[in-house]
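One protein chain is absent from this view; the other protein chains keep their places.
After this line comes chain A, so read on.
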Amino acid sequence: MTAPLLLVEGLHKRFGGLRATDDLSLAVRMGELHALIGPNGAGKSTAIGQITGEIRPDAGRILFAGRDITRLPPARRVRRGLSRTFQIVQLLDEATTLENVALAVQAQQGHSFRFWRDARRDERLRQPARLLLLQAGVEPALWERPAGDLSAGARKQLELALALAAAPRLLLLDEPMAGLGPSESRAMTETLRGLKGRMAILLVEHDMEAVFALADRVSVLVDGRCLASGPPEEIRADPAVRAAYLTEDEEG
């Protein structure tokens, strides 16, 4: 069996008395869509923070493509091919949609200590940016509008375009359906289905319909640790998972 693309081993993180991550282990294989689910407060955000590098774990290690990235700063992880979207979108609101993606493309073309040429007319940035916007499903009518003016759905799509610009080997999606209406949610599901197989995806999501429709494997996070990991049918049938999560979700 080939080594997993992302391997999390024995991760621990405490905030005061709270064990936000408690001996978490997780493996994401090459090319799979791996969903990470769990009730509120299960430690999903803290786990993502440690995988992307915004939070430093107290113990444990994170391997990406066989190399230890536990202490690597966030920007360097992106350059290794681990890119992410945010649950609460992080966009350059004053820049246009196209300029947002052009900057993401620019980040891939080496350092930006270039002081003279007008980047806003640079077709080497704008052409790839347009392709990424099409790929993420952002309507061309919105491309010259400031990102701050876009609807919630379009903002989520733009986030996805920015993450794709890094040509990731692993795409970490932090609740891409959160805040979307039913039709926008379906559109996003279709977009993700189109991406499936072209890169590994770690999908953190509350929308169970989307998770079970898309995922190759599902991991269930409860109280900071991985309770179960396996194909969707297996997870759905797992009594421990039902007790800890699914039933509670149905009642609530």
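We adopt the following convention: a residue touches a chain if its C-beta (ideal position, glycine included) is under 8 Å from a C-beta of that chain, and two chains touch if they have at least 3 such contacts; residues count from 1.
Convention: contacts and distances are computed from a predicted model.
Going by its UniProt record, the hidden chain of the complex is named "Branched-chain amino acid ABC transporter permease" among "histidine kinase", "Branched-chain amino acid ABC transporter permease", "RNA polymerase subunit sigma-70" or "Cytochrome c oxidase subunit 1".
The chain omitted from view is touched by exactly one of A:Ser83, A:Gln157, A:Ser185 or A:Ser229, namely A:Ser83. From the options A:Arg56, A:Arg71 or A:Arg114, the residue with contact to the unseen chain in the full assembly is A:Arg114. Although one chain is not drawn, the whole complex shows that of A:Arg14, A:Arg29, A:Arg61 or A:Arg126 it is A:Arg126 that touches it. Residue in contact with the omitted chain (choice from A:Leu162, A:Met188, A:Val222 or A:Val241): A:Leu162. Residues of chain A that touch the chain left out of view are 52, 54, 73-76, 78-79, 83-84, 86, 90-95, 99, 102-104, 106-108, 112-122, 126, 130, 162-163, 165-166.
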